[in-house]
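Shown here: the complex without one of its protein chains, the others still in place.
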Amino acid sequence: MVSPIFIIAAGLGTAFLLGLLRDEWRAAAYGLTLAALAGTAAIAGGWLWAFAIDGAAPVEILTAGTPAPFAINLRLGLPEAALLLLANLTGLLSAVYLKDTLSHLGRRAMAVLLIIVMAMGGIILTRDLFNLFVFFELIVISTGGLILLSAERHALGAGFKYLIVSQLITILLLIGIIFAYHAAGTLNIDGMAAASLVMLKGGSLAFFLIFIAVVAELKPVPANGWALDIYEAAHPAFSAIFSAAVASASLFAVDKLLLIGGPAWLPVATAIGIISFVASNLLALPQTNDRRMLGYSSVGQVGLILTVLGQRDILGDSTLFIAGGILFSHAVAKAGLFWLSGLVAGRNLQDWSALRGQPLLIFAFVTFLAMLSGLPPFPGFYAKWELIHLLAGHGRLVLLALILFGALLEAGYLFRWFGYIIKGEQPTEVIVPARHKLSVAMIAALAGWALGYLWGGLSAHNNLLQTLPLLFALGFLLLEWLPAWIKNSLAIAGLVAWFILGYPGYDPLQLIFATIMLLGGALILMASYHAQGRRVGFYPSAMLMYAGLAMLIVAKDSFNFFAAWELLTVGSYFLILRGKHSEPHALSYIVFSLGGAFLILAGFALAAQGNSQFSIEALRQVAQPLAPWVFVLLAIGFMTKTAAIGLHIWLPGAHAEAETDVSPMVSGILLKAGLFGLFMLLMHMGKQQLYGVELTHVLMWIGALSALIGNLLAIFQEDAKRLLAYSSIGQMGYALFGLAMMNHLGWLMALMFVINHYIYKSMLFLSVGGIAKRTGTRLMYKMGGLITLMPLSFIAVLIGIIAMSGVPPLSGFGGRWIFYNAIMTAEYRLPMILIFLSGPIAFLYLFRLIHTIFLGQLKDEHRKIKEAPFWILLPQFIYVVCLMVFALVPGLALRRVDAYISQFFPQGALNWEGLTITSDYGYWSPVSIMVVVGVIFMTLFAWLLFVNRKAQKVKQFNIVFAGERPFRPETTHFAWNFFAPYRKALGFLTQPLVTGFWETLTDLLHTAADVARRFYTGNAQIYAIHFLAFVVVLFLLSRGV
Amino acid sequence: MKAELEKRIVKGPDGIEFEVDPLQDYYCQEAPTVMPAAYSKIVEGFFNWARAESLWILGFGTGCGAIEMRPLMTPRFDAYRYGVQWRPTPRQANLFIISGYLSVKTLKRAIRSYEQMQNPKYVIGLGSCTINGGMYWDSYNTLKRLDYYLPVDLYIAGCMPRPEALLQGFEDLKEIIRAGKGEGANQYAQYFDWYKMNQKQVIHDWDMPDYNW
Amino acid sequence: MRELYAKLNRLFPLGELTERRSNLAFITLTAEYLRPVLLHLRDREGFSHLVLLTAVDWLEEGQFQLSYLLSDRANGRDIGLRLMLPRDGASMESIHDLWPTAATYQRELREMFGIDFPGSPRINEEFILEGWTDIPPYRRDFDTLKFAQENFVARPGRETWDPARHMKDQLYPDGA
Amino acid sequence: MAHIALATGFILILIGLYGALTNRNILRMIVSFTVADTGVNLVIVAVGYLRGRTAPILDATLPAAEAAARIIDPVPQALVLTAIVIGVGITALMLAYAYKLHETKGSLDIADYRELKW
Partner (left out) sequence: MHFEWMMIPYSLLTLFIVVNYGLLLTALMQKIGARVGRRYGIPIWQNYIDLVKNYGLRSSITHGVMFYLGPVFRLSGGVGLLLFVPTIYGSVMFSNLSFAGDLILALYFVFFGALGMALGAGESGHPHAAIGVSRGLSQMTAAELPFALAVFAVALQYQTLSITEIVAAQQGAVLHWTLFTNPFAVAAAMLSFLGSMMRPPFDLVLAPQEIPIGPPTEYHSSYLALMQTNRVIFPIAKIVIYMNLFFGGAASWPVFFLKVFLIYLFSLFVGVAFPRFRVEQSIRWFLVWALPLGIVAIVLV
């Protein structure tokens, strides 16, 4: 192997060599720089290979031939090698990226770039304290130089601020070093650690000074005003180095120092880290400048890693895996984003809509976004999983909560940013990225995926990038050039095939969910055949969601469950975001979903008590004082997906604004994921009490309230899809209610709702979508009288609403019948009041839906519209058939499930003998009902046809109008505010309290952030004072240590 | 012709423009036909008896005589005893009482309401004004002969006739119906053109289809 | 009422005062002073209610007379403002902005007398004379009998009696 | 003696810091930092000084065998040399910045460079 000393030597040597070149030989100089960086990267890579694959032992490099303390020594192990590779590769890629700038500025700039990379190598390698100082100073000097690469005119000011604070850091560091040396008699870090520096007289203060100086290089909040200015003003390629590599190197330095400080200093590191993480993510919320926001995000991420380092005492061997996972995710993503920001002309977040129409760049952006947010399958996800589990296992719950809160904030502003890109105003000029810049960004993106694969392999769990559904979904990324119908066929085939593959392994419950999610998904996808063109982005997103769903139902342990959950969340987010005006709704969806996911994560972590392997089954064995808390966390998490009241505000917009074929997916299928989770939860944890309150009782109330408020809000909607969306909230409330009853029939009812809701909500969303497509509006009062023009859609809607309202003889009635039988044994009766009230209310909005769209007066402009497209109608009629079959023989689907539920609740099973279904309390014969009703109906119909055979068909204005005639169809169609008296009577229940609550909360966060950021006044001296104050306060606080 | 009845060009959601002719598109333009009686005379007789015993009056007071109809609902006269009821919509009524003077403006509404009633239907002209103009014989706005515009089955003279006279009128009308002579609707259909000609002569701004179903 | 007239007369050039009762009087004025006088009466003197607005056709003088009757509810007094308009192309300023109800009166005057009130809401919509083509029927030069005979079919055999003559014959059959 | 040097060093550092934080003129700030740097260097040397010993230069008067007992600690001396060099480097860089700053905006008041904030 090449000695690692050459990494430093090569950088230094080449920098000197550049000085010897003639000024005109720019190309040569640039080539030399690249070669040097590539060479050092290759050396680092070689060592990394040696350590990781060949399992070589760490090497000590004695620079002067003698061991410490008599000479400076370097050490190269696995982490060092990895960080070296990171630093050098970042440097190399930035150098490539900077091609034009560097060629323009000449060899001096290249030399400085080499120096900074070399200095990072030094920081990583050295084990000598003073040497560390020297390399830090080199970083300061080269940073001072490289900031000037930027064309930004404020860069100078920013650089000077940095220099001022660096002076302060230098002073502290030097004094600390000399006193540490004085106390320990050595400058070697390991030597100091061995001498227990902090235990010696004066050693503690000396260590504090060193520690604080190095920590200051991590730009902790609040002593970091200068750093943000650098991020904002510097050239993005330099920012990439500064954020990805320098911060990593500094972190490693802190890690070394903590070796000296020992366990007593870990809490200090943790505190600084977590404050930085939460505060800077909060401060990032109101940022409008992309680079400054990225700066805050960097500070936050570094703070998180510092927290992880501070938790070394409990993380133990996993520290490397966790810190590495977060660090590399951060480094790759942040470098990538900075490089991307160099491609965007404007500095406002909104200007990033320039990326639109560049699939590659968007792919890269999404990759970075997912890495930063810790989404699967990237390293951050695995790291977060381990971290949270270990924290929970050791009872560090406050820290856990803070980390999740900060992460949620970060996801919030990142996804908002993504929304601007996808949905912002169409950019005026299209960006044409230079090829080298594009490839740098793409390399980073691919590196991200590679890291994901690597971390998946390193983790104790299965590697998500080796799971077939996920690969299938990702495969669509490669097929984007194909026309939509081919991809659609592939997607349908994939779903069906996966279902057939899994079929033998499903238990009845899984079978029902699998049928709905996979076969049902395939059915909805048939509607997608009507789409033209390539539909870039649709299939990867949709299949990602389906992959998550497919993995969710078969997940055996908490890790796979959670990973699947995150995948389906992300996939559905991208799907929802495709809608025309869906940006704000998609954002609130993802924020709520991620918040919910974090709660689930916390719940699993608590339940697992530190084991990162945790089978779902084991939820049964969770010990008592903990169990209800686990229950609460998981339940809230799942309820964000089912949009239980209070957590529902994302749903209406998200479902309503989604595309025609996406709405049924996210409503008919996605919501079921939450129900599936609740099924799992209740199946394994059963009833839990918290402070004497039965939690299932609470769930029952929540379910009942959701049913009532969801339905109530639905009747006041003018927008047909919003109406259906609110109705979903209500329907999910019913299902939740059924589950929470915790008896046999309650569960059966919930399952019946799962099936029914899938069928009729998908059907209705498709019909309404088809109508909206034809009429160009979703506002119901603008439609009317479409029955003659769109009779097939009308039939679908009619069947749908009869089924949904529970009127016999269609399948909805079965649900109501089971419901009544179920509540006979329910322990609580009061929530029934709400449920009883919400039943007829459902009737109101359903009638409104069919009336205002299909009945009443046809409008002028709709006189010539056609029936909905064939491909949208086809699935609807398959649903109609399903509904009919399910109405006649519900046993087909329910019988096995009924038997399956008997495992959990032996009491109260139904008797399926013959045509009649019998419970302990009543009986019901679907076929007889259908026949009786049919016979009566047909008889009367025949009679009416006979007596009324000469009826004259008249037109829409031939109505009695008190002797007058109608004025225009618009004024004759009673549709707007259809239930006005209802609003007068019960409108007070529809006050947007929940929306108000969440809005106030986000407003508060934003206001707090907005006020807090005034702290960064922009004045260098103020920043210096911040830093000194930070030191003093920290000193006072750490006195206790 | 009112603006809302004129032909207009509208643009569909798909951006294609087309013409809408309200009178054609929003109104049925079929003329009424003579509806034959039931095939069997006995059945028709039974039906006529039922029609006679179930007189549903359209609650449309066209003139001052409307005030004379109200007492019929009260305990003193109680017309319900005779199978007489008031219905709020012409669709369900089969007796139209033109209660007093009929102005040109009201005639338009009366024609509409009459045509919206179902066959067989009956018209009673109440008071002198419907017979020959009564005290409004020289008015610029009041018709002087109802039977020129609608087929009248029965006139009740007086200015105004008392409720007792109305009750007597109902009984006489029942006689007419039972005798199978209450064929005003068919008469209207048969002489449709003549009625329309008369109606259009006084209604200058004819802004409705020829027959209001 | 006299004090009121005196007070008004100091502010505006008014015509003569006609007192009908102690609490009812009419004042004549010219069209251009109508609005200020109305405003003054409404806002300063408490005449908050527009009782009616009507017209008289002075065919011989070739003029229409408009009467605005205002009422002061609190003090129980009414005042009428009279003004003359030329009959040809009769047009008057609308006061619907002072009293919204005035629009209805003005619409009626437009329909029945043909007096225009530009700017008054729905001024050209008729109340009862749908499709009217003749001159407005309340003008005195409109011959209603002739119109009725020309337009409406009369039932033959009708005898029309003069009511005064009829009653006289009834009460005094011997022709005293 | 060592204590006096040490105290002087700290006083210089404090003076330097005070100057850097109270003067808005960039050049004065740089000078102040130089003063503070000097103080730091003084502290380093003072910490390494041992009473009654000689400079760590091995020559005829100081054989290598006795060196360990007779010389003061050489490491701080070495450190201070490096520190001085680096300090000079940074000061130079700051001066260069000051020059450029003045060139762009014509002002040497640090409070004028507040465009980047929040």
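Of note:
Letters A, B, C and D mark the chains as written, and numbering starts fresh at 1 in each.
Definition applied: contacts are C-beta pairs under 8 Å (C-beta built on N, C-alpha and C of every residue); 3 or more make two chains touch, one makes a residue touch a chain.
Everything numeric in this text was worked out from a predicted model, so none of it was measured.
Note that the absent chain touches A, B when the full complex is taken as a whole.
Within the full complex, the residue among A:Thr66, A:Asn348 or A:Ser928 touching the omitted chain is A:Ser928. When the whole complex is considered, the residue among A:Gln311, A:Ser528, A:Gln688 or A:Gln956 that touches the unshown chain is A:Gln956.
Residue B:Asn94 is the one among B:Asn94, B:Ser128 or B:Thr142 that touches the chain not shown. In the full complex, subunit A makes contact with the omitted chain through residues 785, 787-788, 798, 802, 805-808, 813, 816-817, 820-821, 823-824, 829-830, 832-833, 836-837, 839-841, 843-844, 847, 850-851, 854-857, 916, 919, 921-925, 928-929, 932-933, 936-937, 940-941, 944, 947-948, 950-954, 956-962, 972-975, 978-982, 984-986. For subunit B, the residues in touch with the chain missing from this view are 35-38, 46-47, 50-51, 53-54, 59, 74-75, 78, 80-81, 83, 85, 87-89, 91-92, 94, 118-120, 185, 213.
Rule of thumb we're sticking to: only the chains that are shown with their structure count from here on.
Rounded to a whole number, the gap between the C-alpha centres of subunit B and subunit D is 112 angstrom. Taking the mean of the C-alpha atoms as each chain's centre, subunit A and subunit D sit 50 Å apart. Between the Cα centres of subunit A and subunit C there is a gap of 77 Å. On the subunit A side of its complex with subunit B, the touching residues are 774-777, 860-865, 950, 952-958, 960, 963-969. Of all residues in subunit B, those touching subunit A in their complex are 4, 8, 10-14, 16, 18, 20, 22, 25-28, 30, 35, 60, 89-91, 108-110, 112-113, 116, 207-208, 212-213.
The residues of subunit C lying in touch with subunit B in their complex are 128-134, 137, 142, 144-145, 147-148, 151-155, 158, 160.
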